[in-house]
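Submitted below is the structure of interest, expressed as structure tokens.
Only a single protein chain was left out; the remaining protein chains are all shown in position.
Let's turn to chain A:
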Amino acid sequence: MFGIENDPVLLSRLLTALTLGFHVIFATIGVGVPLMIAIAEWMGIKRNDPHYTLMARRWARGFVVTVAVGVVTGTAIGLQLSLLWPNFMQAAGHTIGLPLFMEIFAFFFEAIFLGIYLYTWDRFKSKMRHFLLIIPVVIGASASAFFITTANAFMNFPQGFDMANGVIANVSPLEAMFNPATPTKVSHVIITCYLTAAFILGTIAAIHLLKGSKHEYHKKALKLTMVSGAVFAIATAVIGDLSGKYLHEYQPEKLAAAEWHFETETHAPLILGGVLTEDNEVKYALEIPYALSILAGGLPDSEVVGLNEFPEDELPPLWVHYAFDMMVFIGMYLAFVSTLFAVMSWKKNWNPYNKPLLIMVAAGGPLSMVAIEAGWIFAEVGRQPWLINGIMRVEEGATTSDHVGLMLALFIVLYTILGVTCAVVLRRMFKQNPVEHELEKRGIEQPKRVSNE
């Protein structure tokens, strides 16, 4: 295939990127949506408003379909890591076996309670009791994101062991888990999952309103998701800033690659957009003076290390700048849209359900998923050429098997089938059973007109 069939390293990278790229869509939904379901059900109980309860119920129904794809692709990546990166997993087992193992417990916990939650909607007399069952799901989902991200943080900042003649010794599992990359990475991952989930559900509500539905249910859904979205977006911005400071301190080459920052200097400008010419000149970019120094060190005179300080074969590819910019731009867009909506619905006489704002919200869901992908691509490719930063290069970790190309082709087919069917099933589920219909069926609202059906 394209003359790369004899390169298991490149093919393993592509297959891993494919599986993770596909999995992260469902994993993000899997971490974020339970919280939104919990908020909706809580509102339903507190305000005694059946609209919110139905919202939780419908979200949960769609959620479980995406969970299924998340579970199976998660199983896939779990096994694939050992199949494609046997040497890496050998080293990882010695150092980060603990968080990998704990993630499964969190997942187990979530799986048990999700099963119970879904099948006990009308089983308990007390609504509160059913609500309590979603709490372990939220905790389990976020905890599994926490543990697996600490493993990824370790790959960025490996510590908690000694390396003697290629042999790992004196391992401290907790030190490996709680490395300097862990706090920013974990909080950034979890908060952006919440943000993305809020926007995806917001997009659904916005599309219904744009299509002409005037139903109170969709307005409530939009308000709930956008107000939560605004909170998550502001938190994301704060954590994003801390992540920049982390990179400055511990992985300056990643930050420099993201910002096309070549010379080490103080008062460094932040570069937005632009293209890089072959002799590393930045063109058509918007430069914000001092902003990079402020992002990195908090003060305009902070010195930012440039790419020229590093050996050429230890630098990541410079196109990660585009992924970085895309993530940041979309993040700012989401913060702007959700805050605007929150302010407009707070002011008495303003109508937040106007068409331009609805269109902007509707675009937010897909865009937030693009930002998740771009952010992960930046984080992962930005660590190149290292598999474990400074310890193991990518080519040292890959399998030697000759059949990776064939497997890549098979998995492309598999994910295409899964992705398409999942979309079709979700669409049909909600098309066949619109809100108005379900409100009547459950006796929450009276039918508006007599129908002959």
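Quick notes on this one:
The criterion applied here is as follows: a residue touches a chain if its C-beta (ideal position, glycine included) is under 8 Å from a C-beta of that chain, and two chains touch if they have at least 3 such contacts; residues count from 1.
Assume contacts and distances are computed from a predicted model.
With the options "Electron transfer flavoprotein large subunit", "Light-independent protochlorophyllide reductase subunit N", "Cytochrome D ubiquinol oxidase subunit II" or "Multicomponent Na+:H+ antiporter subunit C" in hand, the undepicted chain maps to the protein name "Cytochrome D ubiquinol oxidase subunit II" (source: UniProt).
Screening A:71, A:257, A:271 or A:360 for touch with the missing chain picks out A:71.
Only one of the listed residues, A:92, A:189 or A:239, touches the absent chain: A:92.
Interface residues of chain A facing the missing partner chain: 61, 64-65, 67-69, 71-76, 78-80, 82-87, 89-95, 97-98, 100-105, 107-109, 111-116, 118-120, 123, 136, 168-174, 399-401, 403-404, 406-407, 410-411, 414, 417-418, 421-422, 425-426, 428-429, 432.
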